[in-house]
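Here the complex is missing one protein chain, while the rest keep their positions.
Chain naming follows the written order as A and B, and within any one chain the residues start at number 1.
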Amino acid sequence: MLSAVASMSAMGLGLGLLLGLAARKFHVETPPIVDEIERLLPGTNCGQCGFPGCRAGAEALVEGTAPVSLCPPGGRELAMELVQITGADLDAGGARDAREDVPQMVAFIFEDHCTGCTKCFKRCPTDAIVGANRQIHTVITDACIGCDACIEVCPTEAIILRPKPRTMRNWYWDKPDPEADGGDLDMRRSA
Amino acid sequence: MSILSFSGRFDPARLFSFKGGIHPETCKFLSADCAIEDMPIPALIRVPLQQHIGVEAEPVVARGDLVLKGQLIGKARGPVSSNIHAPTSGQVIAVGHFIAPHPSGLPVPTITIRPDGEDRWGPRLPRLHPESATPEQIAAQVAEAGIVGMGGATFPSAVKLNLRAKYDLQTLVINAAECEPYLTCDDRLMRERAEEIADGAGIMAKALGVSEIIVAIEANKPQAIEAMQRHKIALGHIMRIKTVPAQYPMGSEKHLVKTLTGKETPARALTAELGVVVHNAATAHAVHLAVRYGEPSISRVVTVSGRAVARPANLRALIGTPVSDLIAHCGGLVEDPERLLLGGPMMGQPIQNPRVPIVKGTGGVLALSERETRERDVMPCIRCGLCVQVCPMGLTPFELNTRIEAGDLEGAAKVGLLDCINCGCCSFTCPSNRPLVQTIQYAKGKLAERDSRKHQQEQAKRLAEARTARHEAIAEAKRAAMARRKAEMDANKKREAEAEALVAGAVEAIKSKEAAK
Partner (left out) sequence: MTAPILVSGPHIHSRFNVSRTMMAVMVCLSPATGFGLLHFGWPAVFLFLVTIVAALLFEVLCLALAGKPILRFATDGSAILTGWIVALTLPPWAPWWVGVTAAGLAIVIGKHVFGGLGQNLFNPAMVARAMLLVALPVQMTVWVDPVLGGPGGLGFQQALAVTFGGDIGIDAVSSASVLSHVQSQLDAGQPMQAILAEIGNIHDQFFGYVPGSLGETSAFLLLLGGVGLILMRVITVVIPLSVLGSVAVLSGAAWGIAPDSFPPPQVHLASGSLMFCAFFIATDYVTSPVTGLGKMIYGIGIGALIFIIRSWGAFPEGVAFAVLLMNACTPLIDEYVRPRIFGRTRAGKPIELGGKP
C-alpha cells in the first residue's frame, strides 16, 4: 500500500518536473502576428471594419477588440484564415455572418442619377470605377471589392451595393436541400 | 495491339475496359428504328452565340438584316471560340438576350431569326479537296465552319485538330460509343451515313497527320457496326471498327481510350499525351460536309425520346429550333414530363422552359415520365459502398458527399473532388437516392468561386497598392517640385546676396582705393 502510494507520487513528481523543464527548454517565442494579419487583409484601407485602415484593424483583432469577421470584403474565407492564425472562435464577438457564405457584393451605379462628379472614383481604393468629369461612371465588377467607400461620397445616392450578378460562367448547382433527408421536405424545388 | 485486333469472337476490349461503370436500361429501342427525318423549318429560330466552351461569339449582323442560309452571323472571339452561322434564310428580328438552353435559365446573347421559308443558301465556304489540301487548310476550314464537338462537350474541333503541333499523335478515335441511354442519333447517323462519317474521319486523320483510325461502337448497336464495316475506307486508310462493351460511361474520352489501348490518361492531361485524339461520329459527319461541300455547322441530328413523348424520333433539325417545336413535331407530350432534358438522362441538362433552342451540342431532347426517373425519397447514406464500386474515376463519392455536407470543401478536394467527371454512376446506383452528383457539382462551383474571389482579392490588393503608390508618387513629385522651387529660391537669394556682397565689396574696395588716393 505504502509502496504503491510512494511510487505513484514519485512518478507524478518526476513526470511533472520533466514536463516543466521541457516547457522551458522548448519554449517557442510567439511572433507578433499583426504583420501577418495585415498581410492577409485586403490592404485597401476601406474602413468598413470601423478602424482607420487595415493596419489598425489588424491591431484591433490582435487585441481582441474586433471579431475575426471584421472585414466584409474579405468574406468568409478571410475569417476562416484569421481563425487559423488567432485561434479565436468564429462565433465570438458577434460575428454574425462569418459562418454563412455571404454573397459577394459589388457596387452598382444608377446611370440616371449619376452626375459625373468624379467623387466616387477618386475615392475608390481599387480604381474599380471608371468615368470622366461630367460623364456617367461605371463599375468594373471584377475589380470592385464592395467596400462602401463610393456610396458614402456619392452626392446623389446613385450607388448601391448588390450581389455580384450570376452569369453562365460563374453559375453552379445549388447545394441539395439538407432537410431532404431529415424532414419530409421534398427536394424538388431546391434548384 | 495489332495482334490483338484480329476479328473473331475474342474481344480484346474485354481485356482492358475500365473499373466501375454501370449498365442502365438503355431504352434505345424507343427511337433506334426511326430513320432520320428532316425537321421542318420552325416559325422562329433562336441561335445562341454561346454554343461552345470558351468565349461567346461576336454578332456581326444587326436587327432587321436579311440573312441567307449559312451566312456568318457570329464571329469567333479568341482561340477557344467558334463561328455561328444562320441556319436558314430570313430576317434578323432581334440581337439580344434569350433564356439559355441550360438549367440556370440565365439570359445568353442570342440572335433571333424569322425564317422566310425559302431556305436560300448564301455563298458557301470554298470547297476543299482533302486529298490535296494541307492539314492547316483543313483545320482552318473546320474552324471557319464553326464545328464543335457534337457529343456534348462542344469543344471547338479545329483546336483539337491542331494538336499535332504540340503532341506526337498516332491514332484518331471516332467516338461512336453513344453510352447515354435513350440517345440514338449517332447510331442512326452511322446506319444511314456510314460512308460520309468514314470520309469525315479520313479528313480529320489527314489534318491530324495520323494513319490509324479506330471507330469505337458499343456492342448494343450491331447495325451501326455492320454499316461502318461496309464503309471502312477513309481517304485511303482502312479504319478499324472496334466493338466496345456496352457500359456507361464508355463514351467518356479517357475511358474509351483506356478500353481501346489499355493506357490510362494522366489526371489533368489530354488523351493527346498518349498520342490519341478522340472525335465524335457526328463531328466527323459535320467535317465531311464542311470540307467537301463547304457547309457550315447549322443542323444536327437530335433524338427526341422519353415515354412522355408521343412518337419518339430522330430528327435532323436546324440549330436554334425551339425544343417545344421538336416535341410538337413528335406528336407532343402524352403526359406531363417529370424532367425535360437536353442530352442524355445521365449527364443531360434539365431545362424548365421548352421554348429554349437546341444548340450544336444537343444530342437529345428527352421528356421523361415519372416511372422512368424512379425518383424516390432521399434516405440517409448507409455506406453500402456501391458508389465506390461503380465510380469510373476511382473516387469515394459517399465520402465526398459527407465532407461537402459538413462544409469541408477543401477536405473533399483532397480526396479527389476535382477528378470527378459528373458521369452520375454514383447517384444512379445509390440505394438511398442521395443527390451525390449535385452535391459534388455544387462543391466544385463553390470552390471555383472561392478561388476566383481569392484571385480577385489579390488583384484588388495589387490595385490598391498601385493606387497608393501612385498617390505617393504624385505627392512625392509635388514635394520634390516644392523642394526644387525652394532650393531655387534659396539659390537665387544666395546668388543675390553674393552679388550684393560682391558689389558691396567692390564699393568698399573703390572706397578704400579712393581713400588711399
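Everything that follows uses one rule, which is that a contact is a pair of C-beta atoms (placed from the backbone, for glycine too) under 8 Å apart; a residue touches a chain by one contact, two chains touch by 3 or more.
What you see is a predicted model; the values in this text were computed from it and never measured.
Peer 1: Which residue from B:P322, B:G348 or B:G361 sits in contact with the chain not drawn here?
Peer 2: Of these options, the touching residue for the absent chain is B:G348.
Peer 1: Please identify which residue in B:N314, B:S427 or B:Q457 touches the non-displayed chain.
Peer 2: B:S427
Peer 1: Could you tell me which of B:T265, B:T321 or B:Q456 touches the chain that is not displayed?
Peer 2: The missing chain is touched by B:T265.
Peer 1: In the complete assembly, which of B:G64, B:G117, B:G331 or B:G394 touches the absent chain?
Peer 2: B:G394
Peer 1: Just the residue numbers, please: which parts of subunit B touch the chain that's not shown?
Peer 2: Residues 18-19, 22, 24-25, 103, 181, 254-255, 258, 261-269, 273-274, 333, 336-341, 345-352, 354, 366-368, 372-377, 379-386, 388-389, 391-396, 398-399, 415-416, 419, 422, 424-425, 427-429, 431-433, 435, 437-438, 441 of subunit B touch the chain that is not shown.
FYI, only the chains that are shown with their structure count from here on.
Peer 1: What whole-Å value do you get for the distance between subunit A and subunit B if each is reduced to the mean of its CA atoms?
Peer 2: The computed centroid separation for subunit A versus subunit B comes out at 35 Å.
Peer 1: Would you mind writing out the residues of subunit B in touch with subunit A in their complex?
Peer 2: Spelled out, the residues of subunit B in touch with subunit A are 50, 100, 102-104, 106, 108, 378-380, 404-405, 432, 434-435, 438-439, 441-442, 444-446, 448-450, 452-454, 456-457, 459-461, 463-467.
Peer 1: In their shared complex, at which residues does subunit A touch subunit B?
Peer 2: Listed in rising order, the residues of subunit A that touch subunit B are 42-45, 73-75, 77-78, 101, 104, 125-128, 142-143, 145, 166-168, 170-176, 178, 180-181, 187, 191.
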